[in-house]
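Excluded from the complex is one protein chain; the other protein chains are retained at their positions.
For reference, chains read A and B in written order, and residue numbers begin at 1 within each chain.
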Amino acid sequence: MTKNSVAPDQDTLQFTVDGEVFSAKKGLSIMDACDAAGVYVPRLCDSDGLVPQGSCRVCSVKQNGRTVAACTQPLEDGAVIENESLEIKNYRRDLVRMLFHEGNHLCPICEASGRCELQAMAYRLGISQATKYPYLQPVRPVDASHPDIALDNNRCILCGRCIRASRDVDGKNVFEYVGRGIHKRIGVNADCLANTDASIDDYAMSLDVCPVGCIIRKGEGFFAPIGERQFDHGPIGSEIQHPDSRLIPVKQYDPREDS
Amino acid sequence: MKKKRIATASLAGCFGCHMSLLDIDERIIDLMKVAEFDRSPLNDFKKFTRRCDIGLIEGGCCNEDNVHVLREFRKNCDVLVAVGQCAIMGGLPVMRNAIMHSDDPLRECLDEAYRASPKVMNPDNQIPNDPALPLLLDKVYTVVDVVKVDYQIPGCPPSGDVLWTALTALIKGEPPELDWALIKYD
Partner (left out) sequence: MEPSTYTQGIVQEACRRFGNDAHRMMDILWEVQDRLGCIDGQAMECIAAETGSYRVEVEGVVTFYAFFATTPQGQFIIRICEDIIDRHAGVEEIRAAFEKTLGIAVGQTTNDGLFSLHLTPCIGMCDQAPAVLINDLVVTGLTPGKVSKIVSTLKKSRNLNDIKPQSKGGLFKPGEGNNQHPLIRSMVKNNIRLAGEILLNTYSPEAGLAGALQQTPAEVVEMILASGLRGRGGAGFSTGRKWQMAAATEAEERYVICNADEGEPGTFKDRVLLTEKADLLFEGMTIAAYAVGARHGILYLRGEYRYLRPYLEHCLEERRKKGLLGANIGKTVGGQYDGEFDIRIQIGAGAYICGEESSLISSCEGRRGEPKNRPPYPVQSGYLGYPTVVNNVETLCNVPRILEKGISWFRSIGTSESAGTKLHSVSGDCSRPGIYELPMGCTVQELLDLAGAKDSACVQVGGASGDMIGRTEFGRRLCFEDLPTAGAFMSFTQTRNILEIVDYYMHFFIEESCGYCTPCRVGNVFMKKGLEKIIQGQGEPSDLEYLKDLGKTIIETSRCGLGHTSPKPILTSMKHFPLVYAALLKERPDGLQAGFNIQHALDESRIIAKRRSLIYDPDYSKSEKAD
């Protein structure tokens, strides 16, 4: 018996996630198939309506024993997917921690706190204890030239959602990756944001796009009081997760339960 | 059961985590049944009277005194716990590390704080330098940068409920597990 209601026929395929059997339409990515089945795969660089790019790697799952990014990897027929295994959870924690330590994520002063997907992901993954990762404490320039928008690149996690939103939805190309490696950052299509055609009404500047507090809408900070913010009531992914599925949150002690 | 001895200190923090400890409200009576405080600003004990089971550290290290106190705690406590974002990752004070790229970051920091900033009123142009003032470190260090830490309790500050849950576990000798709803970084 499969849990979701897609009737098995030629256009569907079967797969299991953590031992539960599901079916999905052919031609979907692992993530889309899981979404449709009510199984939440954690993600940061992927966002509804944007082309997936597989860069944050937080959506790593095992498909038939191979670690792949669920957002870009096609689902194979009969695939055995591991989504909540200890190994995968540990990878995800490592990745989310890497992002926390790469930038300057000072939640107490950040206006995105409470609606920040990076923070919410860390909560969901139960990250509360220390690692040996060093804090890189970057000093990247802040661009506050635009009258309505400021960019604090020190909070950027290089998910590229703003790039894709501006290019594919707004048709503007305000943003693009520049530099490489650890020096990679988001560049703007001029010497500063004020000299681009960026507008506060762009989809790229909306609250849906930047998962952290890098794109700042001036004059709107802290619009929701603590207790009424996006992730104050339930963990990130609640909207996708089937209400009957085993609850993820997170009574667990980290780091490394498997040792 | 023998009561657990707890020591606490506030380093480069705002004392908010200590205030939050008082937010456990009437549960403090239950706490006092199983624990007693040694060195702590709560009882104004300035020195360790004996070895402690649990040390709670609020704040990171921005001056030499912070380092000194922190090392004392590591030496005198069996389990050392970093409490709050300042202890864990530097918190607000760590923002001063954003000028580490400067050729002379500490001087720039002091100038900005006491002279250059438009909000400063300092007609003598003096930077406080009393011999009793501890020397500042070149940058702000987290607790983990300076000593090994056994556990962390995140939050800015961790709420009374979080502290209660974590302390209860620590007193039982267990790791401080937090439910999803209790993990907060703000």
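Basically, a residue touches a chain if its C-beta (ideal position, glycine included) is under 8 Å from a C-beta of that chain, and two chains touch if they have at least 3 such contacts.
From a predicted model like this one, the values you see are computed outputs, not experimental measurements.
Contact with the omitted chain, checked across A:Ser23, A:Ser60 or A:Asn83, is made by A:Ser60.
Only one of A:Pro134, A:Pro147 or A:Gly221 touches the absent chain when the whole complex is considered: A:Pro134.
Of the residues in subunit B, those that touch the hidden partner chain are 64-65, 67-68, 71-72, 74-75, 80, 104-107, 110, 129, 131, 134-139, 141, 144-148. Residues of subunit A that touch the chain left out of the display are 53-58, 60, 67, 69, 72, 74, 90-91, 94-95, 98-99, 101-102, 132-134, 136, 157-158, 173-184, 187-191, 256, 259.
Heads up, the rule we're going with is that only the chains that are shown with their structure count from here on.
Centre to centre, using the average C-alpha position, subunit A and subunit B are separated by 32 Å. The touching residues of subunit B, counted against subunit A in their complex, run 82, 85, 88-92, 94-95, 97-101, 142, 144, 149, 151-154, 156, 175-181, 183-186.
Subunit A contributes residues 104-110, 113-114, 119, 122-124, 126-130, 135, 137, 139, 154, 226, 235, 248-253 to its touches with subunit B in the complex.
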